[in-house]
Structures are given as structure tokens and as C-alpha cells.
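For this depiction, one protein chain was excluded, whereas all remaining protein chains were kept in their positions.
Up next, chain A:
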């Protein structure tokens, strides 16, 4: 039997670096040149199958625009298993913002979280302002995965998500993670509120005190 593991993945980064575009490319293999800043929906899933037939299902969270006024709720990333922190290679300030997010994750998120630093818009290398060396050096120092991507051409996108998937079950064996972060088993460990209550109809069974 092949295993299926489910992980929560969050996207972080300055507005307009291409977070939503990366998700759209990864999940639907689409790109939109005039994508609007995200307000609204952002909850997608995508599955990656590894060579050993393990399937990794990503539950992907986008910011819903809350970070625009520095008001992203910590709940967003607190129990994440992995985070893709995105910057735009044509905007040095976006790498600074990425560093802030990485510090916040190191402070607040689960210590076993897998963080990937992602330099997006590699198709615009003519206008590059952030060198590969600088970003790679920083990622190495902090123990982060790193890659450049283009949501526009698709370059590097599947690769970065697959690399995360490969890293995840290794750094986060389900058994060792009980009680810390979201258990990557698909089934949640706690109680399921959506399940109908036993004896919710008819009062006969209701009294159980």
C-alpha cells in the first residue's frame, strides 16, 4: 500500500511577488498576466507523487490579503508543516520582506517546519536586482531550501514543490510529531465537528450524563 500524507503549506511574501501566481501554476498549470492582488478565496489542494509511490497532498493556504496592512493572523502559519516564502528577483525590498517572514516563522512556527525561499519571476532576469549568490548564501546560512521560479513560464515551479514534498516526510515522521503542529496524516487527530452527533435526532440517546 502506498502512503498518503497531507501537509499544510502556507505562502508568505510581499504583495505582488507572485504568491497566488505560483499556486495557480502549480495547481492548475495556468498563468494570468493581470492577476489582481489577492482578496478573497485561497484554499487549494494539490497532490505530488514521489518515486516511492508516496503521495503528498498539499493543503495550500494563500494570505487572503491580510498581510497588506501587516495584519496577517499568526494562526495562518502557526501549525503549517511547510512555508514557501516568495520574493521577486527584480525587487530587492521583497527579499528584505522575505527575511522578516523567515524570522517570524523561526520564532513562532513549529520548529520542524520546512521553509523554502523562492525567487520568483526568473523570466525577468534582464531586470534582475537580487543575485542568485546572495539569496542562496542567505538560504544556506538559515538552513532553508532555495530555488528560483517563474510562475509565468512554469520554470522551477513543480520542482520546488516536489523538493518540499521529498523533504517533508523525512523531517517530519508522523509518529514523532504528535502534539506538535498539524499531524501530517490526513486525518486530524482531534475531534471532528462536522461529524453528526450520535443521537442528534430524537432525545432518547441524548441524555448521557
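By our rule, contacts are C-beta pairs under 8 Å (C-beta built on N, C-alpha and C of every residue); 3 or more make two chains touch, one makes a residue touch a chain; residues count from 1.
Simple rule for what comes next: contacts and distances are computed from a predicted model.
Taken from the listed names "ETFB lysine methyltransferase", "Rab GDP dissociation inhibitor", "Thioredoxin domain-containing protein 17" or "Postreplication repair E3 ubiquitin-protein ligase RAD18", the protein name that UniProt assigns to the chain not shown is "Rab GDP dissociation inhibitor". For the chain left out of this panel, the touching residue among A:4, A:55 or A:79 is A:79.
If you put the hidden chain back, the residue from A:50, A:64, A:124 or A:163 that touches it is A:64.
Mapped onto chain A, the footprint of the missing chain covers residues 27-28, 39-45, 64-66, 68-71, 73-76, 78-79, 107-109, 179-180, 182, 188-191, 193-194, 197-200, 203-209.
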